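The complex appears here without one of its protein chains, the remainder shown in place.
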Amino acid sequence: MPLRILTAGESHGPALTAIIEGLPAGLHLDREAMDHQLARRQRGYGRGGRMQIESDRTEITSGLRFGVTLGSPLTLTIANRDRENWRERMAVWEGSDDDPVRVPRPGHADLAGALKYGHRDLRSVLERASARETATRVAVGAVLRQLLAEFGIWIGGHVIRTGMAATGDSFRTLPADNRKQYETLIRDLCGRAAESDVGCGDPETAEMMKKEIDNAMAAGDSLGGVFETAALGVPAGLGSNGMWDRRLDAAIGAAMMSIPGIKAVEIGLGTEAASLPGSRVHDPILSAAPPFPGRGSNNAGGIEGGISNGQPLIVRAAMKPIPTLTGPLPSVNIETGEKTGAHRERSDVCAVPAAEVVGEAMLAIALADALIERTGGDSLDRMKRGLDI
Amino acid sequence: MPLRILTAGESHGPALTAIIEGLPAGLHLDREAMDHQLARRQRGYGRGGRMQIESDRTEITSGLRFGVTLGSPLTLTIANRDRENWRERMAVWEGSDDDPVRVPRPGHADLAGALKYGHRDLRSVLERASARETATRVAVGAVLRQLLAEFGIWIGGHVIRTGMAATGDSFRTLPADNRKQYETLIRDLCGRAAESDVGCGDPETAEMMKKEIDNAMAAGDSLGGVFETAALGVPAGLGSNGMWDRRLDAAIGAAMMSIPGIKAVEIGLGTEAASLPGSRVHDPILSAAPPFPGRGSNNAGGIEGGISNGQPLIVRAAMKPIPTLTGPLPSVNIETGEKTGAHRERSDVCAVPAAEVVGEAMLAIALADALIERTGGDSLDRMKRGLDI
Amino acid sequence: MPLRILTAGESHGPALTAIIEGLPAGLHLDREAMDHQLARRQRGYGRGGRMQIESDRTEITSGLRFGVTLGSPLTLTIANRDRENWRERMAVWEGSDDDPVRVPRPGHADLAGALKYGHRDLRSVLERASARETATRVAVGAVLRQLLAEFGIWIGGHVIRTGMAATGDSFRTLPADNRKQYETLIRDLCGRAAESDVGCGDPETAEMMKKEIDNAMAAGDSLGGVFETAALGVPAGLGSNGMWDRRLDAAIGAAMMSIPGIKAVEIGLGTEAASLPGSRVHDPILSAAPPFPGRGSNNAGGIEGGISNGQPLIVRAAMKPIPTLTGPLPSVNIETGEKTGAHRERSDVCAVPAAEVVGEAMLAIALADALIERTGGDSLDRMKRGLDI
Partner (left out) sequence: MPLRILTAGESHGPALTAIIEGLPAGLHLDREAMDHQLARRQRGYGRGGRMQIESDRTEITSGLRFGVTLGSPLTLTIANRDRENWRERMAVWEGSDDDPVRVPRPGHADLAGALKYGHRDLRSVLERASARETATRVAVGAVLRQLLAEFGIWIGGHVIRTGMAATGDSFRTLPADNRKQYETLIRDLCGRAAESDVGCGDPETAEMMKKEIDNAMAAGDSLGGVFETAALGVPAGLGSNGMWDRRLDAAIGAAMMSIPGIKAVEIGLGTEAASLPGSRVHDPILSAAPPFPGRGSNNAGGIEGGISNGQPLIVRAAMKPIPTLTGPLPSVNIETGEKTGAHRERSDVCAVPAAEVVGEAMLAIALADALIERTGGDSLDRMKRGLDI
């Protein structure tokens, strides 16, 4: 709660903007690191032409001087490169749209958003509901992971499923009794995944994923998948059991579930924990020394009682297929009531690798917030003193 | 966000308390309905003697006059019936504890909480981290479901897994193309489950669940499970795609993940959606008429783009086994560092039926908040006028 | 914002309750100190019989063990001693009121509240709008001033005007160039005021104030007044210029203006500053050493740019007369529209000494919140480490 973040911007509007309020002063930001994250979000096998258009870059217009945060609100903007083609239909002031969108896409915000806001042209909903919005999340996350890095916290992830193609490689199955080795294995998995355009470090599975995507594209269909994210170096004591909305797992549940298309979130063993007896689930305590007590395993995924326990955070999320299909789904025209195929907007077949990057960003946001709550904010020096245990 | 709720109370302290701020005036509360929910939370095959001790009742000490809400903050208190035995060890003022808890339980908040708050007696953590805290959530939820009922919103749920025993009956697999019939089927499933002390309406599975519990008890072990909750009559337009923390799915993700022991949350098809092509996941739109547009299926679980779409909400949660085992897990004494079996606190073997009731309560809280945000608050009459579409 | 506080309770309901969430663990509370503050609130020359009835005491039912905070939410309750006489008319459940209040009092929440919440019996508004509610603020403040005391922060105050009777003694006019002496003078003023039942340390003015009260009482009229509060030992750096709602002066403006009857709030020189040239207003900087830089005067009242500057905080508030007059004001019956004298509820003639105590409490709340925001929370030890500069 100490960090306040607002994002704004339509997919084909003039620009995306985010303001981060509550950042400490004294944090050196690396510009490349930010654009690197934006580039990661744009990767992905089988993504539409849209991605090439974008090639996002963050511009900072407040809160930073000589590359160091001032403690005042930081503004990030990302231009919409395709804007030129939309100046008229997405005009801020005078303008009109001769071709309003009337047929909502099943699975998208189109219909629910129109009912909520009273729009008759679905474009007035879908432009904000587009996943384009997640670019600001990644930019914000890119700032906050640099803050976390100052405290030795590192975040990574990988894709483990695309449609029916899945790998058995998972953070869950890595041996966790030796912290150093465990962390190295996690980093390695993420490292290999980073080189794959489907976000998966297992070459065989990656090939199958591409085939899935090729097939779906040929069929005019779309795909979802599953990704995992991990945070290393998280000290014990973030979050709280004191009130339900202070819990770190609740914050992560919200952060992940808020990513467009995500329909399931799991921490640690997740659903598997429900089938096993307690003696096989709970992680033995081998030492109690802070900030990273020794544990025999990490089935809890780094959170016990809503509080970080010093183990790596392990979070998994499942994404439904993209709602825009070239073979359009049954829908109705909201003006005429006539049954027809849903609106088609340029779209990808599968966006799981991008969603994984967004997942890392959201994890960074949740952790940075919990960290500042614990240490107090104001300046990086003060935060470091505050964290010292 | 319009509703502000705080809960308080240790498991063996004088009392549990909750304050609900932001309730509309003019809501008639039914006392029995509240105690009924508390009683439901206390049900469960294989629960320890603790449950008998409790027999909870809610007392209201503010915000209500002649059974009708005033619009001012409502205070709920629930006495801790076992308090007598703990007057000394859990004294508010003068007192001491000759037998401090030193050995944290794997899977519990004990260790992480001690590191967070600097406690050396783990009882100072575990008393608040106890699931006893969820009694206030159920009481708060019992108030809010009465508010929701005024708008035709109904909430229910059932247990679908206890350890290895699982039923195929699921809200997910019910035919959803006929709303009335779909809702009836959901209510029926919940109705049958209500008569089961394992929370499962399928008699055969229920028997297997009891055997699982018996076996775990005999083995000094514990069990988790999976439950589903549903909300019927939810109008389209709750939540928002505009900012990630306004999304209804994010709110539900947080609400569910905040329940002690929950490690996975799924909405609609959940994880299954990740394996299927878009053409088999997205729910056809058959009509666009508010507040409950017609749909051919409900794989989205009632939320698209972070906004309720007028379909029943379907939420699933997986609970890990209880962390207190009579055959204690390996741990260390935080004072001496000595390896030893973890602390044993009186506990149940399996608390999934109770968690399911808490899940319903948390769903009620998330929905009531979103509803008031949409209609404005102040008085029930105004809310009804505000919702009118 | 790190502290979350909710209060509840009607004037003649079963009890008043407050929950404080976000308190650090490890704070030793002194019970007497809390009841002392409640007793101070009940003081006052010319207060009605009501005060004798009350004789408030705080009971704590959560968040405290052996007199030390646990870090979990703290619950405070204060019984309404006059409850017996109101069991029927203010029944929580079954009951009714044969004598509903229909004629709103000018100056009170009666009418505006009825319009807001849709009440036809004004008692359903006035019971919460009664100044009785401030007892919970004082109790909460009494906890937080003990937290502040751990950081060397002390809060006091005095009454400087009652109706037409006013003293020239003011924190504003004390020489402020020698911090130690300045603080001693402030404490002395407060100390003398504490012995006066009109809250004023100047005996001559105190006599005049009592005469004002006597006269008003005889005339069936009521009185307001002005009080000052001060906080000593406030370190530099609380609040922020970064965003308008992070400013410490904004927090204090809200805190003071929220006290029933307060119509003006001033910081430092307040309104006087508007008439003087900058050269006579701004406080010379004599040294820049934290946490308490040296200054030649304290016209800023301890806040510059929305941030505490290490000087004593000086806040003044003006209270309008009590809205309940025995010689009732013109009003109308909300049912019949008939013109008639306003409802009379038992009341005092003047409540400024009580309001002053509430003002100290609200100042404590605003400061504690800002302090925890700066240091981080969790435990008193961590806070102290965090504050260290």
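Letters are used for the chains, namely A, B and C, taken in the order the chains are written, and counting of residues starts over at 1 for each.
Just so it is clear, a residue touches a chain if its C-beta (ideal position, glycine included) is under 8 Å from a C-beta of that chain, and two chains touch if they have at least 3 such contacts.
As the structure is a computational prediction, the values presented were derived from the model and not from experiment.
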Which one touches the absent chain: C:78, C:236 or C:313? C:236
Omitted-chain contact residue, chosen from C:60, C:226, C:313 or C:357: C:226
Touching the absent chain when the full complex is considered, from C:109, C:144 or C:174: C:109
On chain C, what residues meet the omitted chain? 6-7, 104-116, 125, 128-129, 137, 161, 163-164, 166, 216, 219, 221-226, 236-237, 240-245, 247, 249-260, 262-271, 273-279, 281-288, 290-291, 293, 295-296, 299-301, 303-310, 318-323, 325, 327, 329-332, 334, 337, 339, 342, 362, 374, 389
Touch residues of chain B, complete complex, unshown partner: 1-2, 4, 21, 71-73, 237, 240-243, 246, 372-378, 382, 385-386, 388
Could I get the residues of chain A that touch the absent chain, sorted low to high? 4, 6-10, 13-17, 19, 21, 25-26, 31, 60-67, 70-75, 77, 90-97, 116-119, 124-125, 127-128, 378-379, 381-382
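In the analysis below, only the chains that are shown with their structure count from here on.
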Give a one-word verdict, same or different, on whether chain A and chain B use largely identical residue numbers at their interface, taking over half shared as same. same
Among the chains here, which has the CA centroid at the largest distance from chain C's centroid? A
Taking each chain's centre as its mean C-alpha position, how far apart are chain A and chain C in Å? 45
So, in whole Å, the Cα centroid of chain B is separated from that of chain C by 38
Centre distance in Å when chain A and chain B are each reduced to the mean of their C-alpha atoms: 26
For chain A, give me the residues that contact two or more of the other chains. 237, 240-243, 374
